[in-house]
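The structure follows.
Just one protein chain is left out here, and the rest sit where they should.
Presenting chain A:
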Amino acid sequence: MNYFPDEVLEHVFDFITSHKDRNSVSLVCKSWYKIERYSRQRVFIGNCYSISPERLIARFPGLKSLTLKGKPHFADFNLVPHDWGGFVYPWIEALAKSRIGLEELRLKRMVVSDESLELLSKSFVNFKSLVLVSCEGFTTDGLAAIAANCRFLRELDLQENEVDDHRGHWLSCFPESCTSLISLNFACLRGEVNLGALERLVSRSPNLKSLRLNRAVPLDTLQKLLMRAPQLVDLGIGSYVHDPFSEAYNKLKIAIQRCKSIRSLSGFLEVALHCMSAIYPICGNLTFLNLSYAPGLHGNKLMKLIQHCRKLQRLWILDCIGDKGLGVVALTCKELQELRVFPSDPFEAGNAAVTEEGLVLVSAGCPKLNSLLYFCQQMTNAALITVAKNCPNFIRFRLCILDPIKPDPVTNQPLDEGFGAIVQSCKGLKRLSLSGLLTDQVFLYIGMYAEQLEMLSIAFAADSDKGMLYVLNGCKKLRKLEIRDCPFGDAALLEDVGKYETMRSLWMSSCEVTLGGCKSVAEKMPSLNVEIIDESEQMEFNLDDKQKVDKMYLYRTLVGHRKDAPEYVWIL
């Protein structure tokens, strides 16, 4: 490989796009490392505390696109205090000071201030794309700065963020000269938007392919927007309530029919059942349908809608679809690869949820199913075994039984055998979430069979340390392990501390690990940050090593202890 000049190698490396592959390439030899680092444009950092912005900038001067993740996954479920960390400002500040020509920034679970957004908008002339997922800390003022200053903005994608909405004006901040928008998603904003400004913006954005509206955008505005943007590929409807006998609704039907390119549909944040027939003409082309924010859509109308969607590959839905509705999915959606069934209000009547029956039906009818997130009332071993047989191609299998320690209701056995069948059959399984009554046995199976497993989420399971040990010993590719409310203690934690350096992170809360155990890990492994999160102040007064630790989060890092941790986080 010394025969080729650098330019040739660089050209070859251009074809290698996956982060994993580029990382591997950089390890081959010094010259490959050098060529790779200069030609690298996209960098993914799964834990913002594993490296510093300075080192990132030093290694990859050609950086154009940066993805950063902050808080641990369990932060989504209120297990991590809000100001734990994950601040993006230092990154933007460092990048702004450097000569990096940043064009794209994708953040997940980070704290983003208006200040950071403003700095971002003013520091990078060619900035094109901002994607914020599950972030918080900013207001619509920050969005206004992005709109006003990023002259070549192509993408502003806000997914499930906590945004303080100061109402409406940020959309007006897009200058008349801004005509480059390809993707605009503000569905998570709760406030009013300037509808006129929105209409004008869409009118002057001929490349707009993806538009996701929030609840404040009414049906008649939707109709006007669709008339101006019939080229849309991805549409998120805000409010969908109207009188079906009105002129606006008739106009909408016409507008929708013109949108022959729509492949992805979501939203319906407010919905009236009787207006759904207007959507039927585009259903036949849909590959992605997300109705998980539309509790108003249920029963026969929902089933009728689904029956029109024969090409669906991904379906996100609420459990009010019921087992019967899932049966309709099984009959209709033969191309289905991904299914997510979310729980609706738990105070609903019992028949508003799904059981093992629905899942079995889908597994039988949809042989291409490879990704599942399923919240259900109950599950049986028999059903899981059947699903495993029907669908051996699962890459992601996340099952959440609403009662976290519920056994198989038919046999009263734990669900060890069922999950065991899944891991045995699905040889490509990368992500697994368990629930229901589970003993150490299921972990034995996971350790034995889940060879490709990268992420495992465990809650209210196992009987002893053995469970955790089976997993740590068996799953060679494990990267993220998150555990809550399991009887795993120091013996399991300390068995193989070297393993944690091969992983991104380990989360353990409400388990049996002690302060002493955590200290031991920290001592033995200086390359890990071992954080104890304890808001109750008991750590201040009681430094007894035998004290059980409420929440422990440890992760590998190249830059030592972080300096921005709040008072209640102890880094050992």
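Going forward, a contact is a pair of C-beta atoms (placed from the backbone, for glycine too) under 8 Å apart; a residue touches a chain by one contact, two chains touch by 3 or more; residues count from 1.
Going forward, contacts and distances are computed from a predicted model.
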**Fill in**
Its UniProt record identifies the chain omitted here, from "Auxin-responsive protein", "VPS33B late endosome and lysosome associated", "COQ5 protein" or "Probable glutathione S-transferase", as "Auxin-responsive protein"
**Item:** Options A:46, A:487 or A:516, residue touching the unrepresented chain
**Value:** A:487
**Fill in**
Where A:74, A:268 or A:555 are the choices, the one touching the absent chain is A:74
**Prompt:** If the missing chain were put back, which residues of chain A would it touch?
**Reply:** 74, 76-79, 134, 160, 241, 243-244, 271-274, 292-293, 295-296, 318, 320, 342-350, 375, 377-378, 400, 402-407, 409, 412-414, 416, 433, 437, 439, 441, 457, 459-460, 462-463, 484-487, 510-511
